[in-house]
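Every protein chain except one is present and positioned as in the full complex.
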Amino acid sequence: MLKYSLRRLLHSLVTLFMVLTLVFLLMRLLPVEGYYGERADKLTPAQKEAILRKMGLLDPWYVQLRNFYLQLLRGDLGVSVIYRANVPVKEILAAKIPYSVAFGLGALVLSLVAGLAMGIHMAQNKGLFWDKFWTWYVVFINAVPGAVYLLFIQLYGTSITGLPMLFDRYNVRSWILPLVSMSLSGIAANAMWLRRFMVDELNKDYIRLARAKGMSSRAIMVKHVLRNAFVPLANYLPASILFTISGSIYVESLYSIPGMGGLLVTAISRQDNPLVQALVLIYSSLGILGLFLGDVLMAILDPRIRLEKQGGAR
Amino acid sequence: MMTAKEKEVIQAIEEQELFTFAQYDPEAAERTGYSDYSYWRSTIRVFLRNKTAVFLLILMTSLVAFTFIQPYLPGQKDPIKIHIDPNTGLQLRNHPPDKEFWFGTNSIGQDLWARLWSGTRTSLLIAIIVGIWEIVFGTFVGAIWGYVRPLEAFLTEAYNVISNIPTTIILMLIAYILRPSFQTMIIAMCATGWLGMARFVRNQIVIIRDREYNLASRCLGTPTGRIIVKNLLPYLVSVMVMRVALSIPGTIGWEVFLTYIGLGLPLNIPSLGNLLNEGRRVMMAPALRYQLFFPAVVLSVITVSFYVLGNAFADASDPRNHF
Partner (left out) sequence: MSEPILSARDVVIKFSLRGQTLTAVRGASLDLYEGESVAIVGESGSGKSVFTKSWIGMLDANGWVDSGSILFEGKDLAKFKTEEEWLTIRGKKIAMVFQDPMTALNPLRTIGSQIQETLELHQGLRGQEAKRRTIEILAQVGISEPEMRYRQYPHEFSGGMRQRVVIAIAIACNPRILICDEPTTSLDVTIQAQILELIRKLQKELKVTLVYITHDLGVVANVADRVAVMYAGEIIEYGTVEEIFYDPRHPYTWALLSSLPQLGIKGQPLYSIRGTPPNLFNEIRGDPFAPRNPQALKIDFVKSPPFFQVSPTHYAKTWLLDPRAPKVEPPEIVKAMRAKYERYAV
């Protein structure tokens, strides 16, 4: 188990290294306007060149690459050029991250609770009314772009319930709609996967033995099916938070939440390259971390991986 | 219990006769078994059993046909022409739906009905280009990945790296780097779309390759390539159909997203994303909500329909559902 996790960690670090390098290469392709800052129009070509030189962008590529790695090792994410000129990116992020984490975790909990309940309900009623009913929900959420239904939720959700239309950190009621909106796709995904995993388990041979033992359907559901279906679910869950990036970007901008998703959109639309680079690095690393955690979680839950290569009998 | 018919038959034949040997027919002995199986016939049979899917197939076929003939129908307006109010000489802004402008006009006086179908055409066009690229390039990479041993490790690692970066981020970056345009939109989506297809093809080839590897048939000279083509092709074709169907809701979703964050198509090209964005800008005025409502409904119907169709076809083409 430990050995497995270490091996897996090593692999993740290699992937991370390659992803960072790829991001570096893409970043060199960014439009250079994104480095000039507020007064881009008024700058002379010489001034522009001076800015690029100062940022090290005119150095040979291998020097740039080395500096890129060194900066990252020092935890230096650069300095914003437009969004808040000359403010270190780290400082900007420090103000935003708490909101993103709060909403991310809130939506995670909500989508877990509601999604798993929905998935179980579907699996129990497989092929019957409720299965089909919730399947339509899943289909709708998966097929229709978030922008469409999120707009309508904001528009009619606020007028029907009287909840605030804009986020205000001191008003708890203003958290409700964004949280629910952010959870919708997670609920659909969790429900769909749990249903699929449970149905897979239900078709396995050991269920037949459990029935032959004289266990009730309910006991089999809880003690065998659900328990086993959690393993592949645990594998997919940590990375699933990232599937909702676009969702959080929509929701943060709709409700004016000062989080990282909104920041990414602003950084791109205002062409603030150092900020874009920092955010891309963070999101990519989170992706790798999510997949790593998923595999470790599965290894903890599944004895077949847990005991792998420890010389289990035969 | 004997049926009346049995009694008749028995009476007709002499009792003595009954206890003599019957003619043994080896053909009849074999005939008692089960009938043969055809992949495509079964696929179509299972698909047709799904009433919702059949209905949506008819609906979408008509809708797609309509979007392409709509400009040639009588009384249709130009989607980018700005209509002028003859009384005031100004742009006919936010004109509510009526006999003349079926879905009203937008905030600069363009006909929403014409724009909606023009936008649907654009979005479907992008989806089909991306979908075809996805299956062609995906199959190509998947085949190399599964078949060319020396490249296997490299491609596996490349796949890992690309699939580790969230798609949202890749799309945004490419759109940002290349500046928004029709081509950018297509390139960005093509850059990520093929991953799933490549992995599918690769997995299938590896399954067949590893199975065939030990088989005498290889020694007998049947090339693995032929075996793969013969075994994989029917299933591959149905996966391709499914991918193209599912790429429609997928690409429309990304187009809407990129447009939303300001990296979409230029405003002079109507697309579902652009129409939705225009509607969003005026949505706070209840009288103008039709500008959000019409695109949203058309977009939802199209994406849901193709999503259901793709999945229904995937189910139908899975041999496990054929028995």
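For this structure, a couple of remarks:
Order of writing sets the labels: A and B. Residues in every chain begin at 1.
To be clear about the criterion, contacts are C-beta pairs under 8 Å (C-beta built on N, C-alpha and C of every residue); 3 or more make two chains touch, one makes a residue touch a chain.
Everything quoted here is computed from the prediction, not taken from an experiment.
Considering the entire complex, the omitted chain makes contact with A, B.
Note that of A:L25, A:A85, A:L105 or A:L209, the residue touching the chain absent from this view is A:L209.
In the full complex, subunit A touches the omitted chain through residues 204-206, 208-217, 223-224, 227-228, 231, 301-304, 307, 312-314. Where subunit B meets the missing chain, the touching residues are 2, 6, 9-10, 13, 15-22, 24-26, 28-34, 323.
Assume only the chains that are shown with their structure count from here on.
Rounded to whole angstrom, the centroid-to-centroid distance between subunit A and subunit B, based on C-alpha atoms, equals 26 Å. Interface residues of subunit B, counted against subunit A in their complex, comprise 157, 160-161, 164-166, 168-169, 172-173, 176-177, 179, 249, 252-253, 256-257, 260-263, 276, 280, 283, 289, 292, 296, 299-300, 303-304, 306-308, 311.
The residues of subunit A lying in touch with subunit B in their complex are 15, 18-19, 22-23, 26, 29-31, 139-140, 142-148, 151-152, 155, 242-243, 245-246, 249-250, 253, 264-265, 268-269, 276, 280, 283-284, 287-288, 291.
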